[in-house]
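Shown here: the complex without one of its protein chains, the others still in place.
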Amino acid sequence: MIRKLRMGMIGGGTGSFIGDVHRRAAAIDGMIELVCGAFSSNEEKSKTSGKALYLPEDRCYGSFEEMILKEKELPEGVRMDFVSIVTPNHMHFPPAKLAIENGFNVVCDKPMTLTLDEAIALETIIEKSGKLFALTHNYTGGHPMVKQARAMVAKGDLGKIRKIQVQYLQGWLSTAVEQTGQKQASWRVDPSKSGIGGALGDIGTHAENLAEYITGLKIEELAADLGKFGEGRVLDDDGNLLLRMENGAKGTMSISQIALGEENNLAIKVYGEKGSLEWHQENPNQLITHWLEEPVKIFTPNGNNLYEEALNVSRIPAGHPEGYLEAFATIYKNFATHLMAVLNGETIDKPDYPTVKDGIRGMQFIYAAVESDKKNSAWTKIE
Amino acid sequence: MIRKLRMGMIGGGTGSFIGDVHRRAAAIDGMIELVCGAFSSNEEKSKTSGKALYLPEDRCYGSFEEMILKEKELPEGVRMDFVSIVTPNHMHFPPAKLAIENGFNVVCDKPMTLTLDEAIALETIIEKSGKLFALTHNYTGGHPMVKQARAMVAKGDLGKIRKIQVQYLQGWLSTAVEQTGQKQASWRVDPSKSGIGGALGDIGTHAENLAEYITGLKIEELAADLGKFGEGRVLDDDGNLLLRMENGAKGTMSISQIALGEENNLAIKVYGEKGSLEWHQENPNQLITHWLEEPVKIFTPNGNNLYEEALNVSRIPAGHPEGYLEAFATIYKNFATHLMAVLNGETIDKPDYPTVKDGIRGMQFIYAAVESDKKNSAWTKIE
Amino acid sequence: MIRKLRMGMIGGGTGSFIGDVHRRAAAIDGMIELVCGAFSSNEEKSKTSGKALYLPEDRCYGSFEEMILKEKELPEGVRMDFVSIVTPNHMHFPPAKLAIENGFNVVCDKPMTLTLDEAIALETIIEKSGKLFALTHNYTGGHPMVKQARAMVAKGDLGKIRKIQVQYLQGWLSTAVEQTGQKQASWRVDPSKSGIGGALGDIGTHAENLAEYITGLKIEELAADLGKFGEGRVLDDDGNLLLRMENGAKGTMSISQIALGEENNLAIKVYGEKGSLEWHQENPNQLITHWLEEPVKIFTPNGNNLYEEALNVSRIPAGHPEGYLEAFATIYKNFATHLMAVLNGETIDKPDYPTVKDGIRGMQFIYAAVESDKKNSAWTKIE
Partner (left out) sequence: MIRKLRMGMIGGGTGSFIGDVHRRAAAIDGMIELVCGAFSSNEEKSKTSGKALYLPEDRCYGSFEEMILKEKELPEGVRMDFVSIVTPNHMHFPPAKLAIENGFNVVCDKPMTLTLDEAIALETIIEKSGKLFALTHNYTGGHPMVKQARAMVAKGDLGKIRKIQVQYLQGWLSTAVEQTGQKQASWRVDPSKSGIGGALGDIGTHAENLAEYITGLKIEELAADLGKFGEGRVLDDDGNLLLRMENGAKGTMSISQIALGEENNLAIKVYGEKGSLEWHQENPNQLITHWLEEPVKIFTPNGNNLYEEALNVSRIPAGHPEGYLEAFATIYKNFATHLMAVLNGETIDKPDYPTVKDGIRGMQFIYAAVESDKKNSAWTKIE
C-alpha cells in the first residue's frame, strides 16, 4: 500500500484542545492524512472547522452517524481508513461502536467510555469485528524513558518491586472555572458527560495506567479518599489512594485538579530490591535510577545504554527534547504501522499501543476508587 | 551570666552517628561547651570516648545515674547546666526523668520515649519541675525555609489549606543490614529498644512533625498500611498513609527505609486555595511556591522578601548552603538562649524550639498508625 | 486560498536527521504538505526516499535543478509553492539562488551559506525577487520562553544589559566518529562542505543568534580561541570567546562538539541592572528570572504573567512539554502564515521568523571568530 492512511475525526472542532493534539500527533510522522470529520454535532460549525483544516466541504459532516455511513459508501483509497474519537467521555462509546460495526478501525481518547458496562461491551464488539482499536494513553504509549523504565523492570534489573509512588497533579480547577463557561472544565465536572469519576477519569486513569505499565503489575486493591473541593462540585477533583499490587508491593497514588500551581505533574517512583527508578512527565527526557552499590544513573533518549524498547521510540538525537506531542504521535505511528500491515495482508510482531484492555482496566479503576471512597476508604478490589 | 552553658551528654560514644551530630550542633554557635558525659554504660568505653573529646577523666561517667548525681554535687558554674540525651529510644525516658528531678534541664532526641505512657508521664514531670526541655526535631527546629513556609501559611498567604503530600524516604534498610551487625540498624529494628514503631518512630515522626508545623494544622485521623519488607523484620520499615487534617484538608504520607537509593528524602508539598509551597530537605535552601495569578516564586535563605521568622535563623549570606548541622544547631542555640535568660532571671518572648508537646504528638502518631494498620487501614484518630 | 501550502524538499533523503526534522516540523500545524523532492543527487535514491514518503515517482527528482525547472512548468495549485533546503552548507546557496530566481519562496537551514560572499549575494537576490526567505534558526524562531525572554529585555524589565553568558555544548564529536563513516560527522569536519567554521558554523551561529535575539543587542567584537581536539581535524571543534556588545555589555561564549557527555546544551544567561534571566534548551519550558528586590520567578509556557509574544507561540496548556520539533514547527507555521497572506494579496504585521539578515549575521560571526583566532584571540569586529 503506497499511500498514507486516511483519518476521519469525530469531535475536535475549532477551539478544542485535544482535537488539535490528535491532529498534530497524527501528522508528525507523515503516515496519516486527515480526510474528513464530524467536528461538531452542529453541521455548520463542523463545516467551518473543517474548512480551517483545508478539508473539502462535502467531507465535513454534521454527525458521526452521517460520517460513518456516508464514508462507508466511498471507494477504498478515498474513504477514511479509521476514525479518531476526541469527544467528551459520554460520546466515546456510541461512535466507536458504530464505526467498528461499519468496518472502520478506531483510535479513541481516554477514559474509554462513560461506564464500565460500555467498556465491557466495547471489548466484545471489537473482538468480534477484528478491527483495530487504539486508546490514546499517550504517557505510556510514547515516551522513550517510560519504555526504558518498563523494560528495566521486565528484565529484572530492579529486582522484585516493593514500593510505588505515583501522582498526577494539576491545579487548573483550583477555582470554579466551570462557572465561568470554560468549556474544558464544564463537561469534566458534569457526571452525565464525564461519568462517575471526575479527576479519577481524567487523570487518575493515566496514573493507574502508568503504574501498571511500568511495573508490569496489576493494582490488586486500593483504598481511596476522594475530595470535592471546588465550590458546587459533585465529582471528585482530588484523590488520595493507597495501593496494593498483585505481588505484595505497596504504594500511594495522589491525584488532583485543585493542586494549585501544578501544571501537569504526572510522576512515578518505583522501588525494587535491587534498584529503583523515577520519571517525571514535565521533564520527560530523564530516567533517574538508583542502585544498591552503584552511583545514581540517569538515562536520556538516544543516550547511552538504552534498551531497544526505548531506542525504538526516539525520533531525534539526544538532547533535543521530545515532549507531549511526540509521545502522543508514537501511538498514531504504531497504530498506523499496524493498520498498514493489516491492509497489506501482513502481520506484525507485538503491536505497541494501548488497547481496549487498558480501557477496561481504567474503568475498573474508577469504579473501585468511587466504591472505596463511599465505604470510607475501605480496601476495594479492582475487577 | 558571662559564660557558656555547660552540657553533659548521655550516650553518643565513639562511633555514634547522632552523638557527633549533637556535639557539633551544640558547638557551632559558641554558646555551649561539653563538660561531661556518660557516653556508654561501659565505664571504660565512656572514659575512652570522653578522652577523645578532650574531657577530663573524672567527668566521664559509667552511667547516666552516676553523672546526674555526681554533677549535682558540683558547684554552679562547674557542674553541667543541662543534659543532652542521644541514646536509643528506650533510654530516653529514664535519664530525662532523673535529670529533671535532679534539677537539670534537658535536650532529648526523638522519638521522645519508648511508649506513649512514658511521654505523657514525662510531660507531667517537666511541668512540675519548671525545667526546660527541648526535643531535637531538627527539620522543623532550624531550616530557614521551613520557618518561612510556616510563616506564609500562618499569615494566610496560601489561603485555606486543601491538600498535603509529605514523605520521608530512605533506602539504607533495603537489605537486612541489621544482620551484619550494623549498630545503627540493630536497635532500630528491635521493639525493645525502638518501641512499637520502626520507620514510624525513626522518620515518620519527622514527617508528622513537619506537616503539622508548616500547616499549623493537626492531623485529625489517618489510615495506615505498613510494610515489613526486610527479611525477618517485626517492625515496620515502610508505610503508606492517608491523612485528614483538622480543617478538612486531605493528604498522603509515605515513609520508608527500604526505598532503595533514597538517601534522606524528607519533602513536603502544601496546597491552599490561593497558593502552594514545596520544600525538600535534600536541597533545603529553596522554598518553591506557586500562585493563582503569578509565576512560580522561589525563596532562598537571606534572599529577597522573606519573613522575619526565616531571617532570624539564617546564619550566612544567601547562596552559602546551610545544611543539616546548621538546622540542628538552631535548636541548641534557641534552647541555650532561653536557658541563659532563665538563669539570668529574665524571660524571653516565644522560645522557638520543639518541646514535650511535640514529643507527645509524635508518640500519638505512632500509636494511631500502628492501630490503623492492625485494622486493615481503618481511619484512626490521633489522640 | 483554501488549500495547504505545497512544499518541495532539497536534500533530506532516507537516513537524514535534519530532513526528517524539517518534514515533521512542516507537518505539525497542518498548513503545509510535501508534494515533491530532490532528496538526493542520485535519482534512484531520491525516488526511493520519496516513495517512503508516499510521494508519486514523477515528483521525485534527481537534482534540485531538475525539480525547480520542472515544477515551474506545473500549474499553480499543483506545483510546489516553496522549497525547503536541508542539504549540507555548501549546497545551500546554489539551490536557494535558483529557486528564488525561478519564482519560488525558500526555507533554508543554517548556517545560510558556505561563504560570507554567498550570503551577501543571496540577500541581493532575495531583495530583488520579493520572494520570502526563512532561515531555520529554530531556537529563536519558536520557543515560547525565548520569545518571553526577548520581550522582557525589549520592554526594559531587566534594565540595561551588562553581562551575557552563552554556550552551546555537545559531545558527539569527542571521538573521531567521522573516521567511522558517520555521515552527519563527515561533512561537518570537511571545509569544502562546511565552510571555514566547524563547530562555529554548526552550533556557534545558534549561540550568536540566541544572544543577539534575546538581548536585542549586536555583538560588536569578539576574541576567539578555537580548538581542534579531534584527531586529524582541520576545522574547529571547540571554541571559547569573549564578547563585547554594542551597548558596553560584556560576556563569554563557549561552544564545543567535544564536550564529552553534553547532548545539546544550548543555554544563556543575561544580566541587567534591574533583573536577569536564564534559559536552557534542554529544559526549554522554564524561564528563570532574578530581581533586585523580589524572589526568583520562573515562567512557563502558557503559565501566569506572560507577554503576548510568548503566548502566541504556545500550542498546548502549561505543563505539557513542547520541545525541539514544536519550536522548529513555529518557523514553518509563521512562514506559511506569511506566504499564505502574500498569495492572497494580503499583508501581515511583523512576520516573525528568522531571515536572510540573520543568515548574514551568522556568516559574519564565523568569519570574525576565525580571524580573531588566527590573530591569537585579538579583538575583532563582527561586520
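Lettered A, B and C in written order, each chain numbered from 1.
Just so we're on the same page, contacts are C-beta pairs under 8 Å (C-beta built on N, C-alpha and C of every residue); 3 or more make two chains touch, one makes a residue touch a chain.
Being a predicted model, the structure only gives us computed values, none of them experimental.
Only one of C:M31, C:M67, C:L135 or C:A223 touches the chain withheld from this view, namely C:A223. Contact with the undisplayed chain is limited, among A:G181, A:G232, A:P295 or A:G345, to A:P295.
Subunit B meets the missing chain through residues 2-4, 17, 20-21, 23-24, 27-31, 34, 51, 53-54, 170, 172, 262-265, 281-285, 300, 303, 315-326. Within the entire complex, the positions of subunit C that touch the omitted partner chain are 162-163, 165, 167, 171, 174-175, 223, 225, 227, 229, 238, 240-244, 250-252, 254, 256, 258-262, 269, 271-276, 289-292, 296, 376-377, 379. Contact between subunit A and the absent chain runs through residues 291-300, 303-305.
The criterion applied here is as follows: only the chains that are shown with their structure count from here on.
Ranked by separation of Cα centres from subunit B, the top chain is C.
Averaged C-alpha coordinates put the centre of subunit A at 34 Å from the centre of subunit C.
Subunit A and subunit B, compared by their mean Cα positions, are separated by 44 Å. Each of residues 291-292, 296 in subunit B touches at least two other chains.
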